[in-house]
Each structure stands twice: as structure tokens, then as C-alpha cells.
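All protein chains of the complex are present and in place, except for one that has been dropped.
Labels for the chains are A, B and C, by order of writing; each one numbers its residues from 1.
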Amino acid sequence: MSAGHPGGILAAYQHVDAAARAIHALKAKGYRDFTVYTPVPNAEIAQAVGHKVSPVRLWTLLGGLLGCAAGFALTLWMSYDWPLVVGGKPVGSVIPYVVIAFELTILFGAGATILGLVFHSWRTRQLGAYDGRFTDDQIGIFVPCPVERRPSVEELLRHSGAVEVRVEM
Amino acid sequence: MANGSDGELNGSGMNRRRFLTVLGAAGGGAAALSGCSGEATDKLIPYLVPPDNQIPGIATWYASTCRECPAGCGVHARVREGRVVKVEGNPESPVNQGRLCARGQASLQGLYNPDRVRGPMVKNAGGAFEPISWDDAIARITERLEGVTGDLIRFVTGNEAGTFDRLVTEWLAALGSPAPVVYEPFGYEALRFAGQQVFGTDRLPRYDFGAARYVLSFGADFLETWLSPVEQARGFSESHGFRDGSMGRYVHVEPRMSMTGMSADEWIAPRPGSEALLALAMAHVIVNERLVPRQSDTFRVQQLLDAHAPADVADRTGVPVETIERLAREFVAEPSLAVAGGVGAQHEQAHVTAAAVNVLNYIAGNVGRTVSYGADLNPAGSSSYADLGSLVRAMRNGGVGVLFIHGANPAHAAPAGTDFAGAMAQVGFSVSFARFWDETAVHADLVLPDHDPLEQWNDFEPRAGVYALQQPVMRPVFDTRQTGDVLLTVAQQVGGRLGARLTAATYKDYLQQAWGRLQRRLRDFRPFETFWTEALQHGGVWRDAPVRTVRLARSVAELQEPATWSAPQDGFTLIAYPSPALYDGRGANRPWLQELPDPVTKMTWSTWVEVHPETAAEQGIHEGDILEVTTPVGTVEAPAYLYPGLRRDVLAMPLGQGHTAFGRYAEGRGANVYAVLSTDVTEFGGVSHYAAASLRHTGRHEYVAKTEGKSRQMGRGIAQAVTLAALQHGEHGEPHGGHAAPVPEHIEELLDEVQEAQDADTKHGDYAGDVPRWALAVDLSKCTGCSACVTACHSENNIPTVGPELVRRGREMAWIRIERYFEGGEHGEPLEARHLPMMCQQCGRAPCEPVCPVYAAYQTPDGLNGQIYNRCVGTRYCSNNCPYKVRVFNWFDHQEENDPAFAFPDPLHWLLNPDVTVRAKGVMEKCTFCVQRIRGKQNEAMLAGRELQDGEILTACQQTCPSDALVFGDLNDPTSRVHQVSRDERSYHVLGDLNTQPGVTYLRKVRNVGVEEA
Amino acid sequence: MATIAEPERAAPQQPTYHEITRDVVATLGRPSRGYFVLLAVVLVVLAFGGFALLWQIRWGLGVAGYTPPVLWGVYITTFVFWVGIAHSGTLISAILYLFRSAWRTSVYRTAEAMTVFAVLTAGLFPLIHVGRIWYAYWLFPYPNQRQLWVNFKSPLLWDVFAVSTYLTVSTLFLIVGLVPDVAAVREKTTGWRRKLYEITSLGWRGTDQQWRHYIRAYLYLAALATPLVLSVHSVVSWDFAMSIVPGWHATIFAPYFVAGAIYSGVAMVVTLLVPLRKVFKVERYITVDHFENLAKLLLLTGMIVGYAYAVEYFMAWYSGNPFEQDAFYNRAFGEYWWASWTMIICNGFLPFLLFFRKVRRSIPALFVLSLFVNLGMWFERFVIIVVSLSHEYEPYAMGHYTPSWVEWGILAGSFAWFFMWFLLFAKHFPTVSITEVKEIIPMPRKASLRS
Partner (left out) sequence: MTKRALLLAVPLGMVAAAVLLLLTRPGSAQGTGQASAAQMDGFKAPVDVDTAGLPGPVQPLFYRHDVHAGEYEMDCRYCHFAAEVSPSAGLPTMSTCMGCHILAGAANPEVQKLRDYWNERRPIEWVEVHRLAPFVRFPHHRHVNSDAEIECQDCHGPIEEMPQVYQYASLKMGWCITCHEKEEASTDCTVCHY
């Protein structure tokens, strides 16, 4: 484990309920800024950590609306910018332009979602010790804490059933 | 005037390609459509001397005369920067009155033909041709002439009624040689013989189709090649085209329904060769029933007629008695005209047919009314095939020392047995003045290419009283020299009597002398210059020839029982008919004509055998099966075409193909049907175009190069017709499929509201205000299917020809096509053929437009379907969505020299119209009502500060239409002609139920049937 | 859908998370010789296709077999074919995701990859088929000195937007899904591969925050992809339905095409999965049950397609429109009868075999069937496009079209192009989703601590 992250305790769990307990215990002890690694998204853990729903969905909404507006604006403006009649149809035929607007809604919506994902993940990035096993089959908890309090945390984690607890300088 | 065009660039020694770049640059360019404009790289070459009345970018028009066939129509040549880019009919010419046929339109491709003889050539010891200087060439002629006695000098010319003919005659006379043999394959010997026999004159009268309300043709294809087709077509459409409630009637009598026959209201297919009997029987009825006042000299034929009561001839002709009697009555009911002697009907007994028809006309009192002697047609000036035969015999047994050939190609256009080429080998020295490497020229010892008619000074007398002038409308394309000049130079060098007789320095002088004499003869006492200039401006001088009355001659008594043609047992009668496009074959080196779909079969680039579908079914023959047609004199092979317009015991093949020389476009295409025609000279001195034939299926097969998909309209009412009777009873339409279901009232209103709302949102920018709506009206009762419009369109719009291979794949590029649909012809109903010119319909609600992603197809403010070639990306969606299928796509690059589809080999690209973009590979193109002409006229009007006049803008197709079936103009202008015509009771829109709101309105064909006789 | 989304019966003994990671990572191991041979073959065919295309660009579209009035042929046929293939991918990865159907997890990655590459292939054809490919960019509304825009009323423009949107969105969807897997693989590899995965995993560690945003984003992408996939093939179908060509101009086209698209796509998924699970030894994750579910999808969509065929003929008969009637008579009994019947048999009748459980659960049978369906669906488009065009309004202008070697070459090339991408993908990224397969297996709990 390279440095570049605050020192603290890293614990690995085999079992989801154990990890959840540990999280509760940590929260009870007033720890907030710990990091939980899971190989898969897990409701139990998420609940234990207790995040609010991600704001990414707002991005999707705004992106979609923007796309829709852009779609109609683009088509209509371009039609009237140089009016050419085809098949006796109105220069600005809204109905066919719905298709364009729809596609842009999707396109912008998806784009915005990705941006949102990247943006928020970046803003809430957690620097901490990490171990490869956490993407395989183990749950990891990293608690950054100053040296003097480590023994207590170490004890807590061990007791909650960690298969391994490691002090990270 | 003429010096105008040859003034510039004199001696500038520029090669042609350079010359073209000048034109391209100066003229704004018919350059290929390429992506970018880019750096200036082209050279601009100025004129040294400003050519008179030529302004760069403005076309100059010169009057001249078309020499593609002996009809001698007047033409106007459109010259841009010193090159001819279009020929159109000369409105002042009494012959064609401004119209032109496909062959006339294609004369440009004769001028710019890449296979012209590019300079004097001599055959060397090895039998190969090598260039020679004009002086040497002429020197050789002189020495040869000095080497032989006059009687050994012979001259063969084409039909050259006029000064050149006179020159040749004088020239020969001065040498003490026999008169020239004037060889025209279509010499109408039968007509002349019959004239001699019946009226005592071998002149050909003028037939006035315009005055005849009832036309009866015994195999005369008077809308195709016969005598003066354009003039006749115009007259015919005047009398036969439906106008305010009435029209003429036309009955066609021939075993095969020719293109002309397709315009008939009734087609009678008698036993081959029995037409004479029919005519005589009709005369019999007329005389015996005293249907008309009896002529004083009818007694001369009384005996003959008595022998031909309808009952006697009924079964020999295969025409029932009542039909004959009906025809007879109809014939005298109105001013009528019977014609005969078409090449396609020229069997051994053709002279009898012609004579019988003369008698019929005479009895009915048509002579002097619709048949007028006096204004005789020039083809009479020709010699007969018999004369050619005797010449060939003379050549064979060394009777000819020096042979000159000009404007004739007997080595191809004569029965193969004649073997003119072979005979040439026996001639000491033969000189050809051919413009092309034709079959005769390649056997000559010396080839001295003549100028193209558009490059030369000359005149022509299509008929008595009409003196048509030719002037050089541009400087010669190649190192050619006018034959007249050559003869005169020779005369000077030979000297002696010849030199003394022919003193004119140049042929132009000689011509002017002749016209000086003409001026005196015409009692015109103005200064010659005035007379001459005026003649040049108008294209000649026209006078009415005095009418000559004729009576039945004694010799008519000799008119004897025609021996009916009899086809061999279970064999066929082969009819070799003239090709409307290629004529006798002289058109075969013009790609436009090769690719012009035959009006009857829609075949291109080939020869075919027409077989009746039922006969074919019996023999297990399908379209495209290669058949072997054998006659007593030979065999030809050609693919089968199943044609219901034939008697079952008849086969038909077009003349004109099967060239063994004559350039890249003609060589090795199809078969030469002359190979199976007998060399026996008929009684009237011509060739019989009938032959007893047997049929064999070779088992081979090919996809025929035809432009047609289906020949029946599947009840879709594309080409609609109505009978005169129905019209008179107030029924205008014919029931056909695809009628839209009636819409409820309130829905109707709703739709209208929506429609208006939509229209309101189209009135932006240029679309606002009152704009014209360019439109075309097509009168199907006038269209004969002659296809002149198709070639005119090719010429005007730089449309490339693609060749047979691509035609087979439906990739021909024509913007206008003549659709030919058959009706009936099965289980006993009479066969009917309909022609429908199909070009872009310029829809008001065009399906092609909205689907184009880049606005390359769109609606112009003046109601055209614009097609912007340089914007086109080539998705071809527009064509998929076009119900009329009038859009053509550039599959290949027709301008690129090393492309297999290269269509403009130097100097053929000279005929490109600088006002029209040449389309590039991968681009969709189509008819735009000659938008370049519309804009041109609009500019003119704007400069002159005046309004456009109705009828001022002529589309190329309309301009050339011999039968005046097309009317173009502004539909939004209630006073315009097109507006009125489009509201005719017969008008309809093709596939109108699709609500495409076309700008092209069709007027139903009217068939004069079922009307109780007046 | 409910029937399809029925939760997977528990496999004999469920694999542990570790096994899953191990097995999937194993598929990325050193490729066998067979792989390279296959890749070589694919590249050769692709090269030939490329040559054919260059040939066509040099001489013009004439080298293709086009015969007016048939101005669209193999290219558009193949375009529609590939777009269709793409659709089932999105169906499985997105729609079934919204339906929370568990069985999709192990097959969706393959399907989604197939989607991306199929669209990638389809996207080429509008370019290949235009007359002046060098101006194809004019179809995009970009500001230009001409001050000229494009015609948004043209269905082709809708295509441009629909297909490019589809490509973008499904690619994003694939990448997003890959990130956690790549992170997992990252930890199991070494050397340059590790480098590759370190970059492509975008620093994924699976922290609580990352998962928090991730699952949301993933959900909404799926939610967007669902209407998109329906719209895309509708738009494609409108290329035809919006025109007046008899046999094209029908309101049924959009649903008809969407069903057909999914039908052909599922078939292609089967075609791909059968060999894949063998080669990659992932039978444990892609079980017969998966195939049965796919088979049910095939059956459903196949029946919709068959129904659409029937309705088309019914409408032709019922409308009383002579042009329609003639067009459909010509389809069944005209020059192209063989094409029509190939399509009707392959798509209309064969799927009925799937009513038999035996067939549904027999992988070889399914494989063969899927091949037939692919063939049939290609011909469906051929029939709709070519046969309708060959027999339109103008009897004089009816014609017959046969493709040329150039078209066949480019068609083959397109398959090569598709498989090239797929092969490369399969060896560098997990074709079975590690994360999602784990997701459906509950994490181990420590019962002892319950007390």
C-alpha cells in the first residue's frame, strides 16, 4: 500500500453482516469519514453507511430537458434560416422534428448522467488504504485515525469479526 | 455571317483540346462537376479578331439545312464560342416548320463523330491507309483521270438534289463520262414506277396530310422515314389530332404495325403483298356504287376494277367484304388520302400496290386535292437500284477505270449479293469522299473526307420551289475539304475542256453563280448580295411551285393483276423495314440514335427479330432467344422480340445495323438484314424488302437491351385513351384502377384547413408573392411516339449515352422516355398501342423532395422540382420515392477518359451545352423543364426590361416535337396556352390519385372509332 | 416479460465470489492458436471487403448490381440487418435490467458488446451506399460557408441522429458496466495488462460513495436506453414507411421492425454465446436455463414477426389498393418468390419449434435455429427493400436486380468487421460480467454472530 492517504486502520471482512456491524459500531463511536469497499453494491452495507440517494439523477433530468429544447431549437431555426420548401410541407414542420428532439433528449440525458457520475464520484472521492481483495470477495473498511486512538479502533474492528486488521501508516 | 464562325483563331494552330478550354473558360464552362473551384489553372485564349456578331457567352444562330435524309429540313444551328452545340428546326422552312426528327437532332454527332476521317488518306501497297497531303491527293486524281478515257470514269453520289449534283453532272459531262449514279437505298422506285404507269410522270407528288381528314396508308411509314416524315407528321397531327370535338381518321394497312401504324385508329393486316387487291376493290366499290362523281377517264381502269369486286379479293387479302366496303365509303366521305410505297412494304409487287393506290386516289378525287403534283419531292432525283446493279456489273468486267463515291455507302446499304465492295477491287482506282470510315470507304484507294453538312457551303432542293441553303456554321473540326472544291481544283489541274467548263475558283463561287441564275429565274432584281444575304439569314428561298394537273395515262391499262406474294408452306414472310432511328444505317454511328429506344420495340443498340407471341409460343421461343432467319439468299442471327403487332405468318427485322466498319458505335452491332434480301431487281427496278424465310432456334439466349419493363399497364391508367364516340357522348375518361375512396364532408374541410395552414408556412422568402408555375401539357392524341424529343433532350442537357451493357441493367440516362403500352391484341380484340412521353412531372407535392437529406431535391419558387447536382450526395432515396421513375443516377463517371463508361471521346465533347452542368459520378439527375432555358429567357427579359411572353420559353422536347404535342408555359397565368390546354376535357394526371399534383398534364389519346359514319 | 424474467433456478452449488472472479479472469488468459487463426481469417475477409469498397469508390456505384428502379439493395438491407442485431443487446442489458430479471446478468455483457459492434458495423453502410461517400459529411448539420443546413424532414436525417445517438449511449452503457469488472481483473493481472486495466478502471475501488453514484447512474442509463432502442428501429423502419412505395408505406412498420430487430438480435446472441461458453469454459455461468430464456424471447418475438407478415398480406388484400395488392402478389409469386419464402419459413414457421421444451433446452438445436433466423431476417429486409422497389407504380419502369461481387464482398467484410471487434473485445475484457453475476449471489453471512 502506497502512502498518499491519511494513516489509519484497514480491516477486511469475509461476511457482510460482520462488516455491517462494524460500520454501525464505528458510527456509534462517532466515526464518519471511514471508507467501505465492497466487490458488489450491497444494500445492507449501504443502509449501514446510510448515504442519501445520489444526486446523479438530477443531471439526467436536466440533460434530457436541455436535449429536448436543443432538438426543437436546432431544427426550427435551421429550417427558417434558409427556407426551402420540400414536398409542399411547411418550412418548419414540428412533427417530424419530434424525432430529432427525442433523440437529442436521450443523447444529452445520457451524456449528462455520465458527467454527473464522474463529477460526484470525484467530489466524494475517498483516499484511503486499499487491498485488491476488495474487488474480489472481501469487504474492506478503512478508518483513518490518529495513532493514539488506533488500538481502540483495531479492537473494535477485530471484535466485529474482521478476518484481518492492519495498521496503515 | 458564316465567316463569323471561321474568323476566329485562324492559323492560331491550336489543338482542339486547347480550343475547348477556351470555350470552356469563355463560355462559363460545360466542365465536369467537380467538388472544388480551387486555383486558377486554365488558360484563357482570346480571339485574335472579333468574329462578327459574336459575343462570348451569347449563342449565335445560323440557318442551314439538315442533310441526314433527302427530306431536307431547315435547321438553325446554335453556336457558342465558335462551336455548334445544338441544332433545331428552322421555323421558316416550309418543309419542317421549325421541327426536327431524332435523326436531325443527332446530326451533331455526325459533325463531332470521333470516327470521322480526319484528313486525306491513301491506301498504300500493304493495303493500309496512310495520311497524304491534299495536294498530293489531288495530284493523284488528276494523273489517274488523264490516264483513262472519259467513259471509264464513273461517279456514285447520294441524293444531292441541288448545285452539287449539277457540279458533278457538269464535271462528268466535261470529261465525257456517263451521268452519276445517284444511289439512295430508299429510292422509292415503286412509287416512281407507279406514277409513270398511272399518271405518266415519275415525279413524286407532295402528299398533303394536313388537308386529309381520312388517311389510308398501305404500308407507308410516313411518320418515320417515308419521303418527308417531319412535314408529314406535322400535317398528320393537324388533321388527326383531336380539336374541338372532331378529328381525322387513319387506317393503316400492313402486315406489321409499324410506329406509324401505331397512330392508326384501325389496323388491317392483309395477307403480305395483297394490298393492291384491297385498294382496287375499294376503287371498285367507289366506282360501282357511284360514291363520287365519275371522272371522265375512269374508263381506262374500268376493266381492271371490274375484275376486283370485294368478293373476289376478300379471301386473297384476308379482309372481309364488309370491311372493304366500309373502308371505301369512309374513304370518300371526307377529304381523304391514300399512300403507299413505304420501304417496309416494298415487295416484288410494290409497284402494283402503288399504282392501285394512285388509281384509288384518282377515283376518289384526291389528286390535286391532297396529292399535288408540281411541288414534286426530290427523291425522284435518285437513280434506282437497277442502275447501281448495272454499274456493279460494269465494275466487275473492267468497265470502270476511276470510280468516285460521295455520300453513299452501297457496300453496306444494298443487298449483300450486290457485293459492291468486291466489285471495287476490279476498279483501277476508286476515290471515296466519305466523312466516315464506312464499308465503302475502307475499300477505296483514296479517301478525301468531305466537310460535314454543317461545315460546308451547299444547297439542297427538297422539293420543287424550295431552295434550301447550307452554310458553314463553324470552322471544320478536322482537316477535311469540301468535295465541290476538290472537284473544281481537279478541274483546274486537268485543264482542257474540264478546266474551261468549270472556271469557278471555289465551290462557294460556283454556288453563288448558281444562285445568281436562280435569282434571275425567280425574277428577283435586287442586288445579288441582298438576295444572297437574305437567303442565308432565312436558310434559303421558298416559292410555291406551279401545280400540275395529271390525268390517267394510257399505260394505266397495262396495270395488270398483281401476283399475290405467297410465303412458302409453313414458312414465314420476312419484312425488312427501315429503322426510324438509323434510317438505312447511316445513323448507326451516332450513339444518340443507337441508344434511342426503337419506338415500337423499345430496343436499343441491336437488331432483333419480331415474332408474333402466339407463333413464339408454338415454337417455344422466348424473348432474347437467338433465332436464325434463313432466306433463299442467306442467313442472319438475332434475338427474338415478341411483338403482337404482326400477322402470325410474318417476321420483321429492322435495317441499319450489322456494320463491319463505320466506327466504334456502329461496328459489329446486330445483323445487316440486307444480307438476306435478294439482289434480283424487281420489275420497278428496286430491291424487294420481303423475303420467304424460315426460322430456327439456335438454343442460345441473351438479355435484350431494351428500356422497357412491362408492356402492359396493368389497368393502372398511365396512358389513357378515349374513343371519339365516347367524347361526343360527353364521356371524357376511361375507367381505371386506383380511385381514392370518397372522403366525408367534414373530413374534407378539415383536410383543406390543414392544407391551407401548411401552404401558409411555405410562403417565405422567394416563395412569397405571386410566382409562376412552369408546366407542360402533353396531347396524347398528337404524340406519335417518334422520339425526336428524347434525342433533343440528350442534345440540350448533355445526357451521356451508356451503351447496350448498361441499358440491359436499366441504366440508360434519358430524362424523357416514350412509354409504349399495348392494349388488347389478345383473344380477338384489336391491338392498340399507346405512347406516353414520360419526363419529370415537376410535382407540386413531390414525394422525391422531402426525403432528400441535403435539399438537393427541393421545390423552386417557380414550381419546378429543382435538382442541385453539386449538392447531391447520392442516397438515391428520391428515386425510390418517385412514382414516375423519372430520375436517373450517374452510376459511373461518363466524363472520365479512362472510365469504361466514357461517353464523350474527343471531339464528341464539343457538343456539350455550356449552359448545363455536366453531372459527375454518384449524382442524381433529372429533367428540370430545361431550367437553363427558363433562366436564359428571364435574363433576356430582365435586360430588355420587359415581361416574359407566353410561349417565349420552349423546352427542347417541345421545340422539336414534329406533331406539336407538347405545350410549355406558366400554369399560374390564366392567359397562357398551357393553362388553357391543361383544362381540356381530356386532361388527367398520371397516377393523380397519389396527390403528387404534377406540373405535367396529359390529354387523353382519342381513337376515332365507333363513330357512325357521316 | 414476466415469464422471461422468472428468477433463475438455483444452480447445483453456487459459485463463490472468488471462483467467479477466477473463472472470468481465466477467460482473458493467453489466446489459443485457434483464436489467432480465426482472427487472421476475419482480417483477410475484412481486407477483401475493404478492397471491394475502394473499387466501388474508384469506379462509382455502378460496380454494384443496382438496376433501376431498384436503387437500394444489399447495402441498405445489411444496414437494417445490423441495426436490428444491435437491439436485443440493449433489450437484455437495459430493459431486462429494469425488469430486474436475474438471468440476464451472465449474458448481458456479451449482448451489450454485440450491440456496440453491430451499430458500429451498421453505421458504415449509409456511408458505403451513397454515391459520393466523400461528401457524406454533408448529412450533418454543421455550420459551413455555404450557410446551408440539412433537411430535417428527411427520414435519413432521423437515421443519422438515431443511429449516432444509439452508438454513443450503448457504448457509454457498456463502458460504465465494465468499470467495476475491470477493477476486479486489474487486481488479478500483472505487467502491461495490469497497466491497461489500471487506466481503464478509472481508479475504481468499489467504495461506498462510488457505488452510491454508480448504481443510480447505471439505472438511469438503462432507463434512457430503453425508449432509445425502441425509437431507433422505429426510425429505421420509417425510412421505408414514410415513402409512398407500395410494400413500404405501412403503419405497422415500426412495431414490426422493432420486434424483428430483437428477434434477429436474440438469434445473434445465441449464435455468439454457444461457441463462447465452450471456448471460455463458462458453462457454469451461462447455463441451459439462460438459453431457454433466450429461446423464449425468440419464440415471442418470432411470433410477433410472423404475425406482422400475415398482417401485411391481410392489409394488402383488405385495403383494395391495386398497387399494394400487386406488390404483395409479386412478393409471393414474382421473380423473387424464393427470397420471400426463405424469409417466411425461417422467421414465420421455424420459431414454432420452440414450443417444444426439448428444442428450447437443446443447445445445438438452438444454435442451428439461430443461424436460420439470422438468414431469414437478412432476407426479410432484402424482400422489403428490393422486391418492393422492383415492382412499383410504373409498369414500364419495372426491373430486376441481382447483387454483384462488390456487394457480396462488402457484406462479408461487414461480418468480418463485426467479428474482429468482438474477438478483440472477448480477449481483453470480461465477456461475463463479474460484478453483476456476483450481485445475484447473496454475500456470505456469519450465522455464528447472529446470537
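Basically, contacts are C-beta pairs under 8 Å (C-beta built on N, C-alpha and C of every residue); 3 or more make two chains touch, one makes a residue touch a chain.
Just so it is clear, the structure is predicted and the values come from calculations on it, not from any experiment.
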item: Sole residue of B:765, B:824, B:900 or B:1010 that reaches the chain not shown, by the stated touch rule; value: B:765
item: Touching residue (missing chain; options B:858, B:892 or B:968); value: B:858
item: Among B:212, B:487 or B:868, residue touching the chain not depicted; value: B:868
item: Residues of subunit B (touch criterion as defined above) contacting the omitted chain; value: 9-14, 25-34, 36-50, 55-58, 765-766, 855, 858, 860-861, 864, 866, 868-871, 915-918, 928, 931-932, 935, 939, 942-943
item: Hidden partner interface residues of subunit C, rising order; value: 144-148
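Everything below uses one rule, namely that only the chains that are shown with their structure count from here on.
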item: Centroid spacing, where centroids are CA-atom means, of subunit A and subunit B in whole angstrom; value: 82
item: Approximate Å spacing (C-alpha centroids) for the pair subunit B, subunit C; value: 58
item: Where subunit A touches two or more other chains at once, by residue number; value: 84, 86-87, 89
item: Per-residue multi-chain contacts in subunit B, two or more chains; value: 847, 850, 852, 855, 858
item: Subunit B - residues contacting subunit A, complex; value: 757-762, 764-765, 767, 844-850, 852, 855, 857-859, 997
item: Subunit C to subunit B touching residues, read off their complex; value: 59-62, 65-69, 71-72, 126, 129-132, 134-136, 138-139, 148-151, 153-157, 160, 239, 242-245, 321-323, 326, 389, 392-399
item: Contact set on subunit A toward subunit C in their complex; value: 14-18, 21, 35-42, 44-46, 49, 51, 53-54, 56-57, 60, 64, 74-75, 78-79, 81-82, 84, 86-87, 89, 93, 96-97, 99-100, 102-104, 106-107, 109-111, 113-114, 116-117, 120-121, 124-126, 128, 130, 132-137, 139, 161
